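I am attaching a structure below and will ask some questions about it afterwards.
With one protein chain withheld, the remaining protein chains of the complex are depicted in position.
And then chain A:
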Amino acid sequence: MDASEVEFLAEKEMVKIIPNFSLDKVFLIGGDLGPFNPGLPIDVPVWLALNLKQRQKCRIIPPEWMDVEKLEEMRDLERKEDMFTPVPSPYYMELTKLLLNHASDNIPKADEIRTLVKDIWDTRIAKLRLSADSFISQQEAYAKLDNLTLMEINTIRAFLLDTLNCMYKLRSNLQ
């Protein structure tokens, strides 16, 4: 899987917007999108929210977890724990990137949020690396990791699988 594919999947998540146009209910394959009324908040998938934002037809409201204090708590919790802590959203990294790139004027304290999310990501990836390292060096056969997101799994997948394949080849050559 490619990082861009993961981002594509992330765009299905719902986010709240405030449109400035009105439109009747739209019937799409993936589901119905309710009637749009100017000034009334409505939940739409991220892909639609970004499209409307770029056409200046809506204002995006940041999700609840995208808040400086909450993210600071999460970051501190992450740093304390050895295991992975529950994430604010299964696609937190992609959503942060998408929303902050296209709608940073609707998100207060965007720079701090970007830094905090990056901190959380770095801590988790470091833990993942450590865990993979110990997995290989102790030649375990089974590992269980909770609370990993698809993006993090995707980051390490190619490397881990290749490494394991190489090690298998080396070991089978020895024998």
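The rule we apply is simple: contacts are C-beta pairs under 8 Å (C-beta built on N, C-alpha and C of every residue); 3 or more make two chains touch, one makes a residue touch a chain; residues count from 1.
Everything below uses one rule, namely that contacts and distances are computed from a predicted model.
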UniProt protein name for the omitted subunit, picking from "Prolactin receptor", "3-methyl-2-oxobutanoate hydroxymethyltransferase", "CDC45 cell division cycle 45 homolog (S. cerevisiae)" or "Centromere protein O"? "CDC45 cell division cycle 45 homolog (S. cerevisiae)"
Of A:95, A:110 or A:151, the residue that touches the missing chain is A:110
Given the contact definition stated above, which residue among A:55, A:80 or A:144 touches the chain not shown here? A:55
Based on the whole complex, identify which of A:48, A:61 or A:100 touches the chain you can't see. A:100
Mind listing the chain A residues that contact the chain we can't see here? 54-57, 100, 104-105, 107-111, 114
